[in-house]
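Only one protein chain is missing; all other protein chains are in place.
Naming follows writing order (A and B), and every chain is counted from residue 1.
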Amino acid sequence: MLLEISDLRLVFHTPQGIVHALNGVNLTLEKGKVLGIVGETGCGKSVTGLSIMRLVPCPPGRYVSGEVLFEGNDLLKLPITEIRDLRGREIAMIFQDPMTSLNPVLSAGDQVAEAMQLHQHIGRREAIMKAVELFENVKMPDSQEMTLRYPHQLSGGMQQRVMIAMALSCKPKLLIADEATSALDVTIQAQVLSLMRELKNKTGLTLLLITHDMGVVAEMCDDVAVMYAGSVVESGELSEIFNKPLHPYTRGLLDCIPKPHVKEEKLPTIGGSVIDLINLPSGCAFEPRCAESQDICRKEPPTEALVGRSHRVRCFLNSGN
Amino acid sequence: MLPFVKRRLLLSLLTLFGVTVLVFLATQIIPGDPTLLLAGPYATKEDIEALRVYLGLDKPPIVQYFMWLSRALRADFGTSWATRMPVVYEIAPRWVNTFALAITATIVATVIGLGTGVFSATRRDTISDHLSRIVALVGVSMPLFWTGLLLMALFAVRLGWLPTSGNETPLHYVLPSLTLGIYYAALLSRTTRASMVEIMSMDYVRTARAKGLPESVVIFKHAFRNALIPVITVIGIQFGYLLGGAVVVETIFRWPGIGSLMINSILTRDFPMMQAAIMVFALSVLFVSLVVDLLYAVVDPKIRYET
Partner (left out) sequence: MAMASANRNLVLLCKMLRNKSILFGLIVISALALMAVLADRLMPHDPLKIDLEKRLQPPSSEHLLGADSLGRDILSRIILGSRVSLGIALGVVLLSLTVGIILGTFSGYFMGSWLDEAVMRVMDILMVFPGVLLAMVLLGVTGPGFLNLTIAIGVASIAPFTRVVRGAVISVKENMYVEAARAVGESTQSIILRTILPNALAPILTYATLRMGVAVLYASTLSFLGLGIQPPNPEWGIMVSDGREFLRVAPHVSTFPGLVISMAVLGFNILGDGLNDFFNPRVRERRG
């Protein structure tokens, strides 16, 4: 097991109150697989990704409990110098908006070379040469010339390729992609996704895809985890989740995908609005929006239950009651 | 980058031209007849008329302007009404003195200001940050002349460590440049901090951390270089203010510079001197702002590689 997150709880201390961002997240990720984390804005999926790299600013954040085991080591307990050693070398991350994620005053080549210079202890010239190679791997035209360009001279798709090249420069074991294609337009999105799949097949890279787009999940992922209000409400293999969704929220999400071949009067939605993470209810967090809720849902939070080979649900409707 | 440079130079020249017009106009609206002053108490009517013609005061203002401009371009600013000597002789050495003071003060201000600004921003919301911000706030609120007098009272008068006037020895530079430097350091500190705080929350800083770079590299190579861009502009603008502040400091510490010359020429209504001093000030400010803008182009690739 490459990555194992158990009962991760994170809070943020803000002037408005304590924000309960993560409330007992459980995830597992096997080497060579692709795991997708889906959920709406505010559900905690990005924060989970950031937590693996320990990029969450603490303060104002604070990990209340839980572990993030990477190859058996708890990343939350390592000293920051060891974490910096892991970053870029063993675990890499790419972000949503490549334009703002690249430093405007450094050339593309320099930014890609930086990680290699640091982790592989090679000089600048050698690193830039390797960067050219990497640009070719990510299918950038004129790879030599591209290293000299500045971010504002590149298109969105190119910028994201630079980010990918940067992330993969030191051949990490795990790549976390936080909404990596959400800021790109659809055709470019398809290109970037197919590129990622190709790279994964070639190098045995493990991917953690964080997205709100079920389509991306369907295309790329082996396993899925659905998050709501800071915890994983359902997880399992792709086919299990898509064919037999158990949690009302998962079902709602899948229902929301417009079906072109079915005539519908109104597009289905999930009622209610995004939850307030400062004042969490004492029972199930999804209960206020759930059409199938029962009394017990209001009183206690449901625990995780294993239903099927690797299919887990956090819901009273499915724990055999 | 070349079109940017050309445009900038053109703008500077245009502004300079406008400045000359303004300066000339300012002295036109002064009441009173200068010829009477210059001619002296023993002049006859014919002498005064001759003087008028010589000074070109009988011609229309536009002609006078061009006469003045052409003389100015030949570095001939006329004769001082107070000293009866060519103005240039006074201005040149004084200008050097002011420049020396300004450079020293700028170095002090930049080192302290940038340093405390970055320090403050990286320790945001800690006690050191709050303290640093309060000190900068107070520094910016104290009038230059008061700070100067206080420093003088303490270090020169009471403790006798430093001299109070003149500019002979390096020691003379300490109090004046400190007075100027402290105020502008406070100003720069606030600007730098604001800029750094904004930059530190940018996505690319997070990317840099995600690569595993040590925090010092993240701060200086990634954040600071970007924060520097607006800060450079501020340093350039500040140089202008610094020259203005130099006027006060030169008066207090009897520094023989352009600033004290300006004040004297205003108080004694010595207009040729005043004109020349203003022109020198304006030229300096324009020159520095041009240099800063060019520096800006060097630091910001968006300007360097205009698509």
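General observations
As a working rule, contacts are C-beta pairs under 8 Å (C-beta built on N, C-alpha and C of every residue); 3 or more make two chains touch, one makes a residue touch a chain.
The model shown is predicted, which means the values in this text are computed figures rather than measured ones.
When the omitted chain is restored, the residue from A:2, A:19 or A:140 that touches it is A:19. Residue in contact with the omitted chain (choice from B:5, B:22 or B:298): B:22. Looking at B:262, B:276 or B:292, the residue that reaches the missing chain in the full complex is B:262. In the full complex, chain B touches the hidden chain at residues 11, 14-15, 18-19, 22, 26-27, 29-30, 137-138, 140-146, 149-150, 152-153, 157-158, 197-198, 201, 240-245, 247-248, 251-252, 262-263, 265-267, 269, 274, 278, 281-282, 285-286.
The rule is short, and it goes like this: only the chains that are shown with their structure count from here on.
Mean C-alpha position of chain A lies 53 Å from that of chain B.
Within the complex formed with chain A, the chain B residues making contact are 202-204, 206-214, 222, 225-226, 229, 299-302, 305, 307.
The part of chain A that touches chain B in the complex is made up of residues 53, 55, 83-89, 92-93, 95, 97, 100-107, 114-115, 118-119, 150, 152-153, 163, 166.
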